[in-house]
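Of the protein chains in this complex, all but one are displayed in their positions.
Should a chain be cited, it is by its letter among A and B, assigned in written order, with residues numbered from 1 in that chain.
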Amino acid sequence: MSAQPLAATLLGRSPRRPAGWLRAYLVMLRFDLSSQRTWLPFAVAMQILLGAGMAIIYGFYVPHLPRAGILYLVSGAPALSLIPLGMVIVPALTGQQRTAGTFDFLWSLPVARGIQVASTLTVCSLIAVPGVVATLALATWRYGVTLSISPAVIPAFLLTSLMASSVGLGLAHLVRNPMVVNLVTNILIFLVLLYSPISFPKSQFPTWLADVHEGLPFYHMAVVIRASLTTGLATDVGTSYLVLGAWTLAGWLAVGWVMSRRR
Amino acid sequence: MDGSPGPDSGRPVGTSPGDGAMTAGMDDPERADRWSLTVTDLRKVYRRGVVANDGISLRVDPGEVYGLLGPNGAGKTTLVKQVIGLLKPTSGSIRLGPHDLVARPSVARQLCSFLPQAQLPIDALHADEAIELTGLIRGGDAASVRRRTGELIDALELGTWRRTLGTRLSGGVRRLVGFAMVTVCPGAVVILDEPTNDVDPLRRRLLWDEIRRVAGGGAAVVLVTHNVLEAEKAVDRLAIVDHGRLLAEGTPSSFKVESRDQLRLHVMLRPGAGDPEMPPFVLRSARTGNNLVAVIAEADAGTAIGWARTLVDEGIAEEYALGATTLEDAYIALTGRASLDDVNGEV
Partner (left out) sequence: MVTAPLAEMPRLRSGPGDWLRAYVVMTRWTVASLRLFIPLLVVIEILTGVGFVLGFGLFFHGPAPSRSVLYISTGVPIITLYVVGLIFLPQVVAQERLAHTYDYVQSMAAPRSTRFAAWYSLNLVAGVFGMIASLVAASLRYGVDLRVTPAVVPATLLICLASSALGFAIGHAVSLPMLTNILSQVLNFFVIGFSPVCFPPDQMPAWLVSVNQGLPFASMSIVMRSAIGGVPVSGVAGAYAVLAAWTGASLLVAVAAVMRRS
């Protein structure tokens, strides 16, 4: 969708009434979807790499896992696959938009910034779906396990991908230099993959590290997803949902702060 | 060193069109300051069949500033990229003195300096550091490079930003630093692709003075620009390029030969005013926004002023100005479009 019709459409809407908001949101959504379509292959590739890829790699490093351990590993793979969404894909996308000057255009439109952010987050969360599905398929096939999928899958995945996208967006707007963001996220991913009790139980981790992860979102992502894919393997799921909600809010606050600063 | 070659140098300046004689001092082919840059029948066709350069021939002599003027997409940047070896011609030759630059691009990079249109990668470098290192890379010795860096910084009034990191410089100042990088140790040919983009009018003059000095030192300077006024003021000879072809070549004044007895009447209309009826003494006219430019015969100057004054009295126009014709008119005649100048033509 090109820029001029977009601007015309948005100008014609009243931003105050809820119906106006909804229409503006849908129009922005169409704009975002078409402009970010090119990122889909990259996003899916990264997610499969870090999700299924890591799950398979762990199997090489630790060859004789017991049955429960394998189930733990596989049910953690989607969390691993969503982390690059927030830490690599969203920041890279935002960085590219910033370099290309897209924000200067978007932010000059008479659309509430909140709507623009909502649209971006929707698209980023949608991008997550193929990657996660592929990851689960690969991991279950490789290890020959079957998962007991419950309806909790929907809120679990929605919340985790929303949280990952929100935090990623906040991070991307806080740090300006795209190469710095690139490096920082690569470093962080590395740390997260190694030091998070996602693929292996928390009991294998030193207590101080386990405590740190009570505050960070990564462990809780895994808990929430694991609870929806298995029975009896995840505990204290309610706390995890709360922590994820808090992190999502934090992401929104960061984005809101950066945008208001710009005015 | 004030920029114009002395009478004993044998180097021509402002060759008039049609003078194809080899008057450059070619008696000693070994001396760099006797080398001309000769482009013969250059053709560049891109993969999808786009003809960027269509048989261009030109010669730039040492000591002269040669302008390449044309609209965006005319093929100017493609041409200079082939000189510096970033692109390979489809056919044709480029020679510098005894060297074939097409066959030996590494020689081209050593003998030519190139300031590209895009920004330079100096984000993490201090301004003076960027200039000095580039001078060293170009083979200068440390002492002269340092001295010349200081001179350039002073000449371009960049003293305030001497130790500033590239990433913190404004676009125009970065451009000037880029120019200094390219001329601290200039080659036998200095190629400047739109050097005054983003540069403020005051520093633009300083830049032109510096370009003149570089040419005075014996380099052959190729100045790519889409700014007609710049082409007029800063070059010795220029070529108008469009659609990959060289349309005309000569000194700025030779282009205005036809309009020798003509003047330019510039009327600034009130915003929203309609097009006034053109009186019979107007030879040509064009309107861009609220600027109306009319070409009149010199003899009709008085009548024209009277007419303009009437427009002002009637509230149709706000101001008017009468002046000499510019290169713009020849440019429009040749390319069929206006340049991307602001029509006021302020420098």
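Here, a residue touches a chain if its C-beta (ideal position, glycine included) is under 8 Å from a C-beta of that chain, and two chains touch if they have at least 3 such contacts.
Predicted model only: the values in this text are computed from it and were never measured.
Undergrad: For the chain that's not shown, point to the residue among B:Gly49, B:Pro121 or B:Gly302 touching it.
TA: Only one listed residue reaches the unshown chain, and that is B:Pro121.
Undergrad: Of the residues B:Gly67, B:Gly218, B:Gly250 or B:Pro276, which one touches the chain left out of the display?
TA: The one listed residue touching the chain not shown is B:Gly218.
Undergrad: Mind pulling the chain A residues that touch the left-out chain?
TA: Given the touch definition above, chain A has residues 42, 45-46, 49, 53-54, 56-58, 60-63, 69, 92, 99, 177-180, 182-184, 186-187, 190-191, 194-195, 200-201, 203-205 touching the missing chain.
Undergrad: When the complex is taken as a whole, what residues of chain B touch the one chain not shown?
TA: 1, 31-33, 46-47, 81, 84-88, 105-107, 109-111, 113-114, 116, 118-125, 129, 133-134, 136-139, 147-148, 151, 155, 183, 185-188, 213-214, 216-219
Criterion: only the chains that are shown with their structure count from here on.
Undergrad: Calculate how many whole Å lie between the centre of chain A and the centre of chain B, each centre taken as the average of the chain's C-alpha atoms.
TA: Chain centroid spacing, chain A to chain B, equals 51 Å.
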